[in-house]
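In what follows, a single structure is set out as structure tokens and then discussed.
With one protein chain removed, the remaining protein chains of the complex are shown where they sit.
Read from first to last, the chains carry the letters A, B and C; within each, the first residue is number 1.
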Amino acid sequence: MENKLIRVGVIGCGAIGKEHIERLTNVVPQTKVVAVYDYVDKVAQDVAEKYDATSYASGEELIRSDEVDAIVVASTDDTHAGYAMECLKQNKYVFCEKPLALTAKECEEMMEVEAKQGHRLLQMGFNRRFDKGYVEMKKAIEEGEIGAPLMIHSAHRNISQAPGFETDYAITRVAIHEIDISRWLLGDEYDEVQVLSVKQSKRTTGDWLNPQLIMFKTNSGQRIDVEVQTDGAYAYDIQCQVVGEAGTLDLPDPATVVKRENQQVSYGLGDHWASRFSDSYNEEFLGWATGILKDQLVGASTWDGYASCVTSDALIKSRETGKPEKVTLMEQPEIYK
Amino acid sequence: MENKLIRVGVIGCGAIGKEHIERLTNVVPQTKVVAVYDYVDKVAQDVAEKYDATSYASGEELIRSDEVDAIVVASTDDTHAGYAMECLKQNKYVFCEKPLALTAKECEEMMEVEAKQGHRLLQMGFNRRFDKGYVEMKKAIEEGEIGAPLMIHSAHRNISQAPGFETDYAITRVAIHEIDISRWLLGDEYDEVQVLSVKQSKRTTGDWLNPQLIMFKTNSGQRIDVEVQTDGAYAYDIQCQVVGEAGTLDLPDPATVVKRENQQVSYGLGDHWASRFSDSYNEEFLGWATGILKDQLVGASTWDGYASCVTSDALIKSRETGKPEKVTLMEQPEIYK
Amino acid sequence: MENKLIRVGVIGCGAIGKEHIERLTNVVPQTKVVAVYDYVDKVAQDVAEKYDATSYASGEELIRSDEVDAIVVASTDDTHAGYAMECLKQNKYVFCEKPLALTAKECEEMMEVEAKQGHRLLQMGFNRRFDKGYVEMKKAIEEGEIGAPLMIHSAHRNISQAPGFETDYAITRVAIHEIDISRWLLGDEYDEVQVLSVKQSKRTTGDWLNPQLIMFKTNSGQRIDVEVQTDGAYAYDIQCQVVGEAGTLDLPDPATVVKRENQQVSYGLGDHWASRFSDSYNEEFLGWATGILKDQLVGASTWDGYASCVTSDALIKSRETGKPEKVTLMEQPEIYK
Partner (left out) sequence: MENKLIRVGVIGCGAIGKEHIERLTNVVPQTKVVAVYDYVDKVAQDVAEKYDATSYASGEELIRSDEVDAIVVASTDDTHAGYAMECLKQNKYVFCEKPLALTAKECEEMMEVEAKQGHRLLQMGFNRRFDKGYVEMKKAIEEGEIGAPLMIHSAHRNISQAPGFETDYAITRVAIHEIDISRWLLGDEYDEVQVLSVKQSKRTTGDWLNPQLIMFKTNSGQRIDVEVQTDGAYAYDIQCQVVGEAGTLDLPDPATVVKRENQQVSYGLGDHWASRFSDSYNEEFLGWATGILKDQLVGASTWDGYASCVTSDALIKSRETGKPEKVTLMEQPEIYK
């Protein structure tokens, strides 16, 4: 498939779906969006017209179409698992937005099907694995620059949320990035996780819990703390410090200009993940295209989607019990090692 | 007493005692060291000769001497309480190194005596309250620059320890600074504290636990995490970030020169608290002298020494039980409010 | 032409030419390299084969081909003017590497031809105008964030040069970026420029002058100083501080990870312009493609290429005379205003 243009079908044409279509069109030379589907028919038709693509009557039809080589799933959370499973069954490449599924069981079934197909077909939308900063951190860790990693201190702060936000989303939609990136940086799985209650912020616009303090312990005893502010924070700001025996690594602030004015030195921070991680989204889709052309997918796998599901479940349980909860994973299938 | 030179007696002429004597002599114009005592007689005599002071046969004798206006207690940890109590009974000003006592009960007795004397006589050696960075942070918090404070993320990292170091010292001698400064920054007392086990560093030179991760929860629900590396760290490095509803405050690195060389931008970090906090030690003793001259002591009080004792005890217990432990303080006496 | 794929011919398949071809192929979805030429025939043929393009017998033939919509000129410096002029005569879009020409006269002739064609056809390869940092700086200046700009302090430091480097190249190939970007940031033309001799670096591997200190004065009296190290510097490092009446703007270092290790805080700097300005090269070609599709070229124009030629000449003369030299520009044609 090396030189072919990858014909992509996109399921879900909301904000994120549209952003993905734009990228696949204007950033990734190896892909062309040829098919779209949205449960609101009109939305799909408008997008189809704009990008010279075909609008399909259902996601399943789109997935099975001979016109479509690979699928992007950017529909509502509850539909991810169904579409992703259909792609795997059709032996088609799929890029699936987080979360992979609402239950760990669905993830397990997907892994079974993918294993039978004999090669990786699914890439999870964990874009931070393509962020230059995180990539350099992982490289530095693996090259032993800070000795054995022992801890991660991190923070995930947001200015606002779309209407309808709920307490659990702080885990399933927000901290899920730290769930994935911390495992990836440390190369270990979680043993035990906990949500700690914190004094609440009066700047929260709804009635969900904010902030929350999340703790992970890996199998080798590494500790990760994640401060999660889902609303009312001063900026969209992501902090990450990996602490090793011999040193630490920090993600720097994404400053573009430093200003001196009015007795102050300052630089700006963004307001949204879309701008903060824009480059990583580009790299993520470029990586996906290259992975497809070589039949060697990179990025987060179905296993990673599964691990983040199980961890999210344990965190939600911990919030309810007020105690640490175990993360119990199945044996890792060969294909993901 | 406004214009008098304060005649100081120093009990304990080890490394820290000598450093204090040097400061009282060469940095603080309002004090003169006139009396010294050490349980090793020869050490005291040498110091007495060097600084033109009198060597006393016992700490008690020094405290009671008419020659001595104020006392610095820098002897071994187990003797602090006895000397401090004697000073209070003699109605003399005392600067006491941490910890104030080995038991909370002794602290309570001291507070009773001090209250009877009717004015503050004791200043604890919590130097960070005089560090420019922490002082500015507290001011910014109190002026509402970051809204209500919700969390503190901090780290206390050391390159090495003197021989004989033990696991509990990570709390009673190291994290005790964070115990005090976090209460001070937030203006609240602790409700519950916990020690979390962490993957151990192979760079530890002895058999004590290192690192340890320490968690505090205040009465209003604020959370503080303190990473404690007592040995093998890349530098003596202190980090502190206060997280408020509307912003955060960070202690900057104490850089003196920034170098660009060999494809790198860098600045140095120190190897020891003595250099890192040198200015704060100066300010601490200058503040003590001024406090004495005005009979209005500043800095950490007997109450603060007591609170840090009770908190240390709860942390040590938590390390043993593996669970959060309550911090239960007596009613705060009027004199400390 | 809005939805057409732009068929690009590349003249010059050396290091820079190859990098441009790679970008036009793998980064810019709107372009396809269909034609190449190099004065070493074998080189052109290899590249043609690799990218599925046609190798031409001459640059002129390539330019005139009906197969080719737009041309990239990345050949040796002395051939730029000839190829660019031919493109303009053929009314074809051209991306021309710096310098535009070896003489100001050639630039004037090009502007005459371009003006007759009635629209901008040429974009100069001044990539920094597409760098996020410089773009933000210009925006901040124009929004009045630092008041009227008065000065720029800048430095352009290189680790090494290809064999055959000469003293004048410090201006025509290195500082030419500062010649262009400073004019662009300030929105003014130069009145007078000067090269100042400086103590020489023993790390220079050849016999050219290094470093050189370059000074510009604009028509409104703004001063720009540019330190130029062409060899032996600690890194490829670009510094730029714009000083306004009310504040300053600095280009920050492009740090990806900050490390604490061995009593030091550090982050890495790159060794080459290709990595330091990689993103800006992407943006530059994406911008070129969009400009072509809209027939509204952006980026540096033939006028800018002309201004940099005249300024380079004045600087070279100043180095010889040891005095400031005037920069005298013709009246600016309407088309570039």
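By definition in this document, contacts are C-beta pairs under 8 Å (C-beta built on N, C-alpha and C of every residue); 3 or more make two chains touch, one makes a residue touch a chain.
Because the structure is a prediction, the values reported are computed rather than measured.
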{"item": "Which of B:Ala57, B:Val258, B:Ala274 or B:Met330 contacts the chain that the document leaves out", "value": "B:Val258"}
{"item": "Touch with the omitted chain, as defined above, among A:Asn91, A:Ser266 or A:Gln332", "value": "A:Ser266"}
{"item": "Selected from C:Val40, C:Ala57 or C:Leu196 as touching the chain missing from the view", "value": "C:Leu196"}
{"item": "From C:Arg223, C:His272, C:Lys294 or C:Lys326, residue that would touch the chain that is not displayed", "value": "C:Arg223"}
{"item": "Missing-chain contacts mapped onto chain A", "value": "159, 234-235, 237, 253, 255, 260-271"}
{"item": "Hidden partner interface residues of chain B, rising order", "value": "3, 25-30, 52, 132-133, 136-137, 140, 145-146, 246-252, 255-262, 267, 279, 286"}
{"item": "Hidden partner chain, residues of chain C it touches", "value": "147-148, 150-151, 153, 155, 196-203, 211, 213, 215, 217-218, 220-223, 225, 227, 232, 234, 243, 245-248"}
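Following the convention adopted for this analysis, only the chains that are shown with their structure count from here on.
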{"item": "Chain whose average C-alpha position is farthest from chain C's own", "value": "B"}
{"item": "Where chain B and chain C are represented by their mean Cα positions, the distance between them in whole Å", "value": "58"}
{"item": "Where chain A and chain B are represented by their mean Cα positions, the distance between them in whole Å", "value": "44"}
{"item": "Multi-partner residues of chain A (each touching 2 or more other chains)", "value": "246-248"}
